[in-house]
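With one protein chain removed, the remaining protein chains of the complex are shown where they sit.
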Amino acid sequence: MCLMLSYLLKRLFHVVTTLLVLSLIIFAVLHLTPGDPARIMLGPEAPEETVEALRVKLGVKDPLPLQYIRWVGNALRGDLGDSYFRNESVASAVGKHLGATIALSVWSQLLAILVAVPAGVYAAKNKGGKVDAAVAAGTLAGISVPSFLFSLILILIFGVWLKWLPASGYKTLSQGIGLHFRYIALPVISLAFMQASLIARITRSTVADVTSAEYIKTALAKGVPGTSIMFKHALRNAFNPILTTIGQTFGLLLSGASVVETVFNIPGLGQLMVSSILKRDYPVIQGLVLITSLVYVAVNLVVDLLYGVVDPRVRVIGENA
Amino acid sequence: MAPLLRVDGLRTEFRTLRGSVTAVDGVSFEVEAGQMFGLVGESGCGKSVTSQSIMRLYDEKKLARHSGKAILDGEDLLSVSQKRMRQIRGRDISMIFQDALSSLNPVFTIGWQIQEALKMHQKLGKRESRERAIEMLRLTGIPSPDKRVDCYPHELSGGMRQRAMIAMALVCTPKLLIADEPTTALDVTIQAQIMEMIVDLKDRLNMGVLLITHDLGVVAQTCSRVVVMYLGQVVEEGDSCDIFDNPRHPYTIGLLRSVPSVSTKKGDPLPVIQGSVPPLDKAGAGCRFADRCPLADEGCKIEPPALVDLGGGQKARCRKLDLTGG
Amino acid sequence: MSEQVLKEARREQRKVMLGAILGQRVALAGFFIMVLIALLAILAPVLAPQGPYDINPLDRLLPPSPKHWFGTDSLGRDLLARTLYGLRISLTVGGETALLSTVIGLALGLLSGYFRAVDNVVMRICEGMMAIPPMLLAIALVAALGSSSENVVLSMCVAYMPMVARVARASTLSVKEQTFIEAIKSSGAGWPRVLFGHIAPNIMSPVIVQATYIFASAIIIEAAMSFLGAGVPPPDPSLGNVLYDAKSVIFKAWWTTVLPGLVMVLTVLGLNILGDGVRDAMDPSGK
Partner (left out) sequence: MGEKVVLEALGVSKFFYARTKKDGKRQVVKAVDNVSFKVRENETFSLVGESGCGKSTTGRTVMRLLEPTEGKVLFMGENIMDRKGASLKQLRRQMQMIFQDPYSSLNPRKAIGRIIEEPLEIHHIGNASERREMAISALKQVGLREDQFYRYPHEFSGGQKQRIGIARALILEPKILVCDEPVSALDVSIQSQVLNLLQEIKDSSGVSLLFISHNMSVIRYISDRVGVMYLGRIVEECETARLFRRPGHPYTKALLSAVPEPSPNLRTERVELQGEVPSPLDPPSGCAFHNRCAYATPLCSAKIPERQEVETEHYVECHYAKELLRVSQQSHVLAQPAVMGRR
């Protein structure tokens, strides 16, 4: 088991360096912003000394490294600073809007995986057949139609013409499961369409490569039936690349969610992001980017650890081959 | 007594982007039980296509079309259903390949993969099948098999991986073992150990072995009967003593002479077969070796030669056999 | 003498290569769609009945008609004009992003694939950047630098450059192990000739494929950013702005969403098909 442990430590060290670089980039972005936060908060007429006093209080005057360390220190303690315009801390603002985005992204990622992996495997299994062509065309459309456009079209068809589903708004799970799903059906479908296409394309090509590997021929020569060749031998080897894709596309999901939330005006992080941009509320923007990146890094860390479990060779080399 | 395996007029066509290509064109031979039968030829001559066609490993819906017969113990493998074929593969006829690192599944232990072969054909308890796997590994000469059984393929050396693959193929004691270049990727000292082990197990299990290789030395030292293939066709067949001492087909003669052996004098140029193997779809109408054969005349280029029986079980596919007498 | 033979051989070789390229049907399909899209963008002034900015509130939200093929938007501007000029902006923004991020990414990938010291530094930074969802990073940068099409291109480059670097690095690492690299080194070649003369040409195909995918997703991301108000500033008619205006009137005038949307999807589809075509063309097993 010590191999597994050393692999674990290597991955953790890897993540820490990524987080360090991440925080530096986000901090740098904040300090690229022109303009003066104190002046923005107090408005143009406020006298210079009070604005100056506020600047000192905000610590904007201190040398940059100090500000960075303070910012990271606070962030580790969960304090992401205060919003310029909403008289609440960034953390609480994010907390309020987190629920909707989590629901949206988790459901759409699940739907995407449930649709994409079987489709990809089936298309790879009978390569060149009708199903393969259908999956190829569908996934090509999936990555070519932007999620906000697809949402608009869904609204048009199901909201405006057929009136089956509400065109916008959001109900939390606690307000009734049926209600909750009625409201998030369209946004989840539109998000899942692009996600599923990305995952299906990679699944199809990975499984196709794996099924042409030598050990598949050996399994055939042992008299192993087709189904267990596909699900035991092939999928187990194709599992890692597919897992990596799911990890990476989670990043796209988070950005896609903010767009879909705007279209369906769901009170999620996306909407918070849009309003912060319009008002140039930098701490909130910065906090949002940090949190979504942390979620992304966490998801990929889990993917890396699963890597070691699935593929014994990876424990030795230390990176996902 | 009837041969263990009788291959009669085996023909395999592949559908490729550029139309269909006949990789194996009318191959026939017979393998006895307990016999080491050599299938020799250079790369691209169709020897491993022949073996994989007998095992029907190709996708017959989209890729390959077989014709002719391959009768194992009275049952024609080419015409039975895929379901029946799955019962035969691994139990009556099994196969080993050239590079065990890519032929063993990297994410399962060799013990698991050997027990899978057992599970396919026999109903055994978990503990007993693990015992059988360890016993089989010991039989193929792997040191401390009880520890190695739980290793992954990448944790073993080249020789040991090859032994694990052989153990997997023989765990259900098949009647016929097809070995497709089993020792090509190994060093010569390991190769000698592995070949000796295969011959020993062949005698112990009274098994027929179809050995596919391009290494004339290995064939000479281990096989009793040999078939030489060129561009998808059998060009010569016979007992290995006759083939090596008195080869009759110009290709076999050229092949044997171009291998530097004890008798070759150092320094003077090696005898050589001119030109190189033409691609399959460009093979001429007549004798496929015509454009490289020193004895070829116009007739050879037009008229496809038949397999002439020279007596004593030796046959050659050539119109100029009178010129190549021993 | 041999001069004539060589010239003949060179011409014959070119014919073979051309034949091979024409054989790739998928890539050709993608290429033709892109030519069509480019023509639409270039001929915008000719095709559009009026400029994209001329407002005349009288004929607000007219359905498609012979005069206005795509109808008009909520301010009475001709939708065909706005879509075609928007296509022009989206293509330039997407193209600049793809080009810039490919050039930088290729250089970084080549260097970090070849020199281990550079590798550790560059790859850590790239991983850090890639951890941030591309659109959020782009939006944050635009919010910081102020919204103009240059800033949009710049911020999208920051998001996409690591992706190209990763592909370039992976290809460099695998080509570096090939024997012909050791051969040219043993002939006395210095690292510049090895890296740019021999490794770079062999990693162009995967990088080009990545560039086309980036071009396609840059168009989508730009449109999404404009949709969120962080893209090309209105009144410039980027496809995102056109669709953003259309959102508010979707109930009354569905065509203001569907028609520009179709043009955008066709563009992105063309690029993705081209990307798939080039990838299949260079994948040896595809033959």
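Letters are used for the chains, namely A, B and C, taken in the order the chains are written, and counting of residues starts over at 1 for each.
Note that in this section a contact is a pair of C-beta atoms (placed from the backbone, for glycine too) under 8 Å apart; a residue touches a chain by one contact, two chains touch by 3 or more.
Everything quoted here is computed from the prediction, not taken from an experiment.
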Completion exercise
Only these shown chains touch the missing one, namely B, C
Problem - Residue, one of B:69, B:119 or B:214, that touches the chain absent here - result: B:214
Exercise for the section: Quick one: say which of B:21, B:80, B:192 or B:307 touches the chain that got left out. Expected result: B:192
Practice task
Would you mind spotting which of B:2, B:63 or B:259 touches the chain that isn't drawn?
Solution key: B:259
Fill in the blank from the handout: Per the touch rule stated above, chain C touches the missing chain via residues 2, 5-6, 8-10, 12-13, 178-180, 182-189, 193, 198, 201-202
Handout entry: Absent chain, residues of chain B that touch it
Key = 32, 34-36, 42-43, 143, 157-160, 187-193, 195-196, 199, 214-218, 220-224, 240-241, 244-245, 254-256, 258-262, 264, 266-267, 269-273, 276-277
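Note that only the chains that are shown with their structure count from here on.
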Problem - Contacts with two or more other chains, residues of chain B listed in rising order - result: none
Practice task
Enumerate the residues of chain A that touch no fewer than two other chains.
Solution key: none
Handout entry: chain A to chain B touching residues, read off their complex
Key = 127-128, 213-215, 217-225, 233, 236-237, 310-313, 316
Problem - List of chain C residues in touch with chain A within their complex - result: 124-125, 127-137, 139-141, 143-146, 216-217, 220-221, 223-224, 227-230, 243, 246-247, 250-251, 254, 257-258, 261, 264-265, 268-269, 272-273, 276, 285
Exercise for the section: In the complex, go through chain A and note every residue touching chain C. Expected result: 17-22, 24-26, 29-30, 32-34, 140-141, 143-149, 152-153, 155-156, 160, 212, 251-252, 254-256, 258-259, 262-263, 273-274, 276-278, 280, 282, 285-286, 288-289, 292-293, 296-297, 300
